[in-house]
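My questions all concern the structure below.
Complex shown without one protein chain; remaining protein chains in place.
A and B are the chain letters, set down in written order, and residue numbers restart from 1 in every chain.
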Amino acid sequence: MAISEEEVEHIAKLSAFFLSDEEKKVFAKQLSEVLDCADVISEVDTSNVKPTSYITNLVNVLREDEVKPSLSIEEVMKNAPHVYEGVFKVPRII
Amino acid sequence: MDFKNKLIRKSALELAKLIATGELSAEEVTSAFLERIEEAEPRLHAFINLFPDFAFEEVSRMEARFQKDGENTPFAGVPVAVKDDLSTKELLTTCGSKMLENFVPVYDATVVKKVKDAGVVLLGKTNMDEFAAGSSTETSYFGPTMNPWDTSRVPGGSSGGSAAAVASYEVPWAIGSDTGGSIRQPASFCGIVGMKPTYGLVSRYGLTAFASSLDQVGPMARNVKDCAAMLGVIAGHDSLDGTSIQVEIPGYSGMLGGNVKGVKVGVVKELAGESIEAGVLDLFNRSLDLLEGLGACVEEVSLPSLKYALSVYSIIASAEASSNLARYDGVRYGFRTDEPVEDVWEMYAKTRAEGFGMEVKRRIMLGTYVLSAGHYDQYYSKAQMIRTLIAEDFSSAWEKCDLLVSPTSPTTAFQLGEKLVDPLKMYMADMCTIPVNLAGIPAISIPCGLSDGLPVGFQIMGPPLGELKVLDVAYAMEGAIGFEEKTAEKVLPS
Partner (left out) sequence: MRFETTIGLEIHVELSTASKMFCGCSALFGGEPNTHTCPGCLGHPGSLPVTNRQAVAYGIMLALALNCEIAPRSIFHRKNYFYPDMPKNYQISQYDVPLSSGGSLEIDMGDYIRRVGITRVHLEEDTGKSIHVGESGRIHGADFSLEDFNRAGIPLAEIVTEPHLKSPEEARVFLQSLRSIIIYLGISDCKMEEGSLRCDANISISADERIGTKVEVKNMNSFKSLYRALVFEEERQRSLLQEGKTIVQETRHWDESNGVAIPMRTKEEAFDYRYFPEPDLVPLELDPTWVEEIRKKIPELPAAKLERFQSQYSLPQDVAMVLVGEEEMADFFERSADSKASPVEIGKWMVGDISAILNEKGISIKEAPISPQMLGELVLLLEERTISSKMAKEVLLEVFETGKSPRSIVEEKNLLQITDEKELEKIIDEVMAENSKAVDDFRSGKEQALKFLIGNVMKKTRGKANPSLVSDMVRRKLSS
C-alpha cells in the first residue's frame, strides 16, 4: 500500500510539524515500506482475541486525595522559552 | 599497570567493598574514572554531559552520610553513568535531542533518587538515540557514540552511550532504558551485560516516555553480579508510577549460586533461524552446548506469533511515541523556533520541524497514521490483539520451560551509517529483543564470545518476575565463558 504525499502532509499536520517537499517524498516512500511490512498482521485471525493495552494485571491503582507541595514559581519558569510578566507566553492562538 | 588502570578494572561490588573498608577513598575512585573518561571520550563520545563538580560534591555529601549511616549506603562512592532520558534534578537532561538541549529538570527520576540514596555517584549522562528512537545511537542530536571494540562501528542503541561507557571502563556500571531492546542490543554489541526487568518492577517515574507500555529501566554492567546488584538498587514499588508492581525485592546479587542443573531451557525457534548471521548463530549454538554441559535441559520451542512481533511493535511503539512526544511544543520548556511566526500553530510546526530529527519524525508520523481515523482498527487495534497472542505464546512456553533463550541481536555491531538510511533494516536489529517488551517479561543479554573480533550477545528470557532465575543462569554461563578478560585486553591500554 502506498501513502501519498497528501496523506503525509495530513499526518504531519496532525503531528504539528512542517515537512519540506523533500521530506514529504522521503516519508511517503518510507512510511509506505514500513506499513507494507506491517500489513503482514492482517493475515492473523484475531476474532475472539482481546486487545492488550496493559501488560501487567494491575487494576485500581489509586492515590489518596492529599495535597503535595507544588513547584516554586522559579522552578516552574526555569526552562520557559518565552516569558511575559512571569507567565508562559505564546504567539496568538487565532 | 598504573594505579588508575588497576582501579577502573574493578567491578562495582569490589569498589564498594574497597571504599567501605577504607582501602580506597571515594575521591580517588571518582578521580580515576573521570580521568579514564577524559582519556576515552574523544574516541567514543559515550557521554552527552559530564558533571565532575557535581560528582565531587556528591562524594562529600555521601561521605558525611556514610559516616552516619553506612548500612544504608551499600554502594557509597561507586560511580555510575545514567542514560540521558532519565530526569536528573538540576543536571541537563537532553534525551539526545535538540528539543531538550538546554533542559534542566526540576526533579530526580525515582531510579536516580534510589541510586543516589545507595551512595552511588553520578558522573554524567550518556548518549542515546534521540528520544530513544533508534538502535544505533546515531540519531542523537549530539552525534553518534562509537563502539569501543571498533570505533568505525555503532555501539547499538538506544542506550549505546551507557553500553560504550561500561565496555570501555569509563564506569563500572550504568543505567539504560529498554523499549524494544535498547539495553540488551547495545550490551550485545559492546560485549557487556544488560538487563530489561519485568514491566513494572522498576519505576518509570522520571523516565522520558517513548512507548509507555513497553519502556523499562534496567542495569548494565561488565558482569552479571554487578548487574544484579544494580537491579537490587533500582527495583521496587513506587507510588509515583501507577504501573509499578508491589513485590518483595530479593537481594539479587547475594543470591546468585550459578545453579543450572535441571533447568529447562527453551530455544525460541522463531528467534534463532535464518535471519541470524552465521557467526552469531554459531556462537549461540556453542553457548547452548555449554548450557547443556552445565546441566540444563535444552530443547527447541516454537512461539508462532513472534513472526508478527516486529510489525506489532512498530505499530504500538510508534503510536504511543507519537502521543508521548506531543508535549515538546516550545511552550513550557525546551527548544522554540527563532523564526518569525504568525500564530501558535506555526510556532508548533516550526519548533517541532527544527527540534526533532528525522527518525523521531518518522516514528511520530507512523504512530499518528496508525491511530488516525480509518486506520485504527486495521493497525493499532489489530496490533494490540496480536500482542495478546504473543503474550499467550510466552505463557504457554512457561508451562514447558523455565527460561527461553535466543541470540540478542541477529548481527554483531554494524558500521556507522550502514543502516541509517534504511529504517526497515535498522528495525531488524531488534527482532530478537522486541518480543520480550511486548510480553512485559525480564531478559538479560550476556556476551558469549567474539565473531570476527566483535562481541555476540546471548539472550535469556524469564517469566514475569523471574529475574533471579534469569540472573542465576546468566551467572553460571558467564563463569563458563570467561568473557570479561577479552574486553579488558581489547579495550584497555596495556
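Following the convention adopted for this analysis, a residue touches a chain if its C-beta (ideal position, glycine included) is under 8 Å from a C-beta of that chain, and two chains touch if they have at least 3 such contacts.
Source: prediction; values computed, not measured.
Trainee: Which candidate, B:Ala326, B:Leu424, B:Leu468 or B:Leu492, sits in contact with the chain we can't see?
Mentor: B:Ala326
Trainee: Mind listing the subunit A residues that contact the chain we can't see here?
Mentor: Within subunit A, the residues touching the omitted chain are 10, 13-14, 16, 53-54, 56, 58-71, 73, 76-77, 84-94.
Trainee: What does the interface between subunit B and the hidden chain look like in terms of residue numbers?
Mentor: That gives, for subunit B, the contact residues 85-87, 93, 95, 100, 103, 105-107, 109, 204-209, 211-213, 239-243, 319-320, 322-323, 326-327, 329, 331-333, 344-345, 348, 368, 371-373, 376, 380.
As a convention for this text, only the chains that are shown with their structure count from here on.
Trainee: Find the geometric centre of each of subunit A and subunit B from their Cα atoms only, then give the gap between the two centres in Å, rounded to an integer.
Mentor: Their C-alpha centroids are separated by 23 Å.
Trainee: Give the list of subunit A residues in touch with subunit B in this complex.
Mentor: It comes out as residues 3, 7-8, 11-12, 14-19, 23, 27, 30-31, 33-35, 37-42, 44, 46, 49-56, 58, 61, 63, 71, 75-76, 78-82, 88, 90-94.
Trainee: Mind pulling up the subunit B residues that touch subunit A in the complex?
Mentor: 102-104, 106, 199-200, 213, 239, 242-243, 245, 305, 307-308, 310-312, 314-315, 322, 326, 329-336, 341-350, 352-353, 356, 358, 361-362, 364-366, 368-369, 372, 378-379, 381-389, 391, 423-424, 427, 438-440
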